[in-house]
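A protein chain is absent from this complex, but the other protein chains hold their places.
Chain lettering (A, B and C) follows the sequence in which the chains are written, and residue indices restart at 1 in each chain.
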């Protein structure tokens, strides 16, 4: 029997991606949907402006949308694709009511008791949920910002092998990262916007937590520094980042950096999860690769592509990396997090749990 | 009486931009055109695939195109928009035959006797032409690569005031930088290509020469280091660069960097030239500016736009800058160079000079 | 002394284009601006999200924006760039208060007493303003929809010469036609949307009125029929239309159609107006022309470009035509209308006229 999934923020771009990716999921099935008051009380298929290329699954189209602020969803755990303006309050309510909350929102990411999780990078951080105390069995697990995740995955083998000291990142981010309607077409077509509100702060902080060391019940952030310049380019899906970095280990060669990336392998516990790609990192030789339009869907959108690893004249090594911002960088990443939780027995059937609006 | 201009590589994208920008020029008039053998002997209007938005001037359309490899053009000086595969040989032939050669090609840029010139940046370097000895009155002056020029202009006031030590650059370059037909649309639309052949080497070397010190008859390159990552984005015109830098002067504040940029003014000798923009550098407060599509034509495409000057967590300061790659970064820059030469009396009417094919 | 212009809907995309085009206008100067309550009471430069490539004129930036619903503007006449949801009520209020109203909104276009005017097409229709009775000296003049105008101008010489019977139009319309923020970039990039709300109805009706016959004080609509399919394509500016048509005159050849277009000339009264382009219609031989990006700015955006005139296997003739939708198709067209009115003495200085909010 599959675990029954509730989706908070179901009509938004991230909510839709959850639904698209969960169609035919072997472990999870969508059983309940919540959105704003405006959509409540009507079948999902009637209220959603469906943006995904794949068809809206017929069984999901029939689900009656509930007001996210009124009642808790009848499900075993929730995915949250909520906007940060409401995610804090609602996710906490679910955690207090005993639900596992697998969130894509930024509100709890930097909370010291909340794992900021990429299963291939810091699966041990999941232990943080034991430190959470919402007065119930509930807990919150988050996945990183859509730009942070690709960079962090690319940095993982390098940090493990040589220790990072400085990381300089310039991102060229896709339009889908701004949701829908998001960026106005007159700002996007044949243009670059050299600013994304709040993005650089996330890229400069989240990787440190994820690459930090779990000691006891606490994550000690990694000690390197990140400088980010985030820009928006006219690409549909796929955040590309140009990265330069300096290692703690002196005289680390480009060749050894390449080897570390090439030899990176997904932890066995993770590689068996349904959404885990065959290769978490794909390294290209062709200097014109990776390209967003060509490589964003590698590994079903869960693989991070890397290319142009070479020496940096002012730091040590530079390269480019690419991540699918709405799959690995949002809904797909959250689903992989849920799979890891499920495989560890942290997600259970919640039969008989009373669902009450009184939580709000 | 206007100076008569010959254009080498007249049918290419840069050659066309020369013709478009020289329409109604107060000092120069196009008198002769050279291209490859294929186009020779026919009126320019019949052989060119005109790409400029403005109409091809009727008087230029009538000029009979000459084979660049057969005979020297009848003119007072030449602009070279030649491809680097032939520019070396042909530009030398013209210099030997006594012509001033104002070149956009890369072949002689790093030659120690050839000025790599931006009039607002290093007008004193023009003195290098006195050291050239082609066995004639001829000389060669070059302008920098289309990405180097914007960065160098933005760096100029900062280097003068605080001394540069490290410069990290990620460029997002326009399609027109690749000429025509250039980048295939299937590589360009909704995509980023993270590589431009030969570009990073130029961005890492040319600024050092331009910001170097002229001592005696020699330019001592500046001693800072540059690291460049050059990418191609689906923009028509305008190379955007995300720059981070470290100063030699300790504790240089962001505010003092902003002041240096704001106070930069074009040397008087240059500001009177016809193609000199009212402001060489334009600094924006709006964090979403500058944008290629909105600001590329500032100052007739001769102004470099700067925005988002702020602290860099790993170096000192970071910002973005934008340059019109085919105007300031190619034909317009070369024309401004020629104007500076003309104002100094270095371009003269060549009446009576024998024009001979024997130079080849 | 220039006529003082008020602009209704000054902060919108059309309002901004009015301001951009009126900078340095020889006859008109912007003296007053009205927008929604949200912007009222603050300098225009602070409330507008300026979208034009040219700089916002400093004198306009200082004008205090007024609430369009509270008081009438102090000016000699108004341009209306209002949204149709409020244009009906406000334009009528201005007309009743004695103002000439030169409107780009659709509300009064099909009103039998209101001229739907293109100066090169139906300048005689201006006489309709004499039939208007707003209980004052005020009147309303409108310009057509941004897609209708290009098609109507292209049809004008053909209808005059041969009589139109059937017109089939498929448009490929630019993003700027939807205003700002307008079309979401995820709907625009690398995509076509085959529907524009309300557009086909306008293209199927407006040309009939403009090409209709003024008899007495009444316009008898032309009797041909139009079928339109309107689509949105990822172009910044410039509506392209593929047109096929059948003439009333039997056996009209393609050559005679080409001659009619070529021989079309702007009425003398119009050709002297400041915004009148050198050529109202430009006919291209190159089968790949006209193209939006290359030809939209011809004649300062006031020229309609035509190409590919050839036989149609099912009607008589087919061709493509291109119009700048925000210049000729909106603000520029309205300004030309005002210039025609001014040249006929229909716009006067309104010194001493009492400006009263009671009109509302």
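Here is the rule we use: contacts are C-beta pairs under 8 Å (C-beta built on N, C-alpha and C of every residue); 3 or more make two chains touch, one makes a residue touch a chain.
As the structure is a computational prediction, the values presented were derived from the model and not from experiment.
Set against the missing chain, the residues C:190, C:214 or C:254 yield one that touches it, C:190.
The missing chain, though absent from the display, is touched by one residue of C:2, C:279 or C:308; that residue is C:308. When the full complex is taken into account, the listed residue touching the unshown chain is B:186, out of B:55, B:186 or B:278. Looking at A:111, A:132, A:271 or A:297, the residue that reaches the missing chain in the full complex is A:297.
Taking the complete complex into account, residues 51, 175-176, 180-190, 234-236 of chain B touch the chain not shown. Think of the hidden chain as still there; on chain A it touches residues 51, 53, 189-190, 236, 293-295, 297. Where chain C meets the omitted chain, the residues involved are 166-168, 170, 172, 187, 189-195, 204, 225-227, 229, 231, 233-236, 240, 242, 244, 287-294, 307-308, 312-315, 318, 320.
Basically, only the chains that are shown with their structure count from here on.
With centres defined as mean CA coordinates, chain B is found 43 Å away from chain A. The mean-CA centres of chain B and chain C are about 40 angstrom from one another, to the nearest whole unit.
With each centre defined as the average position of its C-alpha atoms, the distance from chain A to chain C rounds to 48 Å.
In chain B, the residues touching two or more other chains are 189-190, 236, 293-294.
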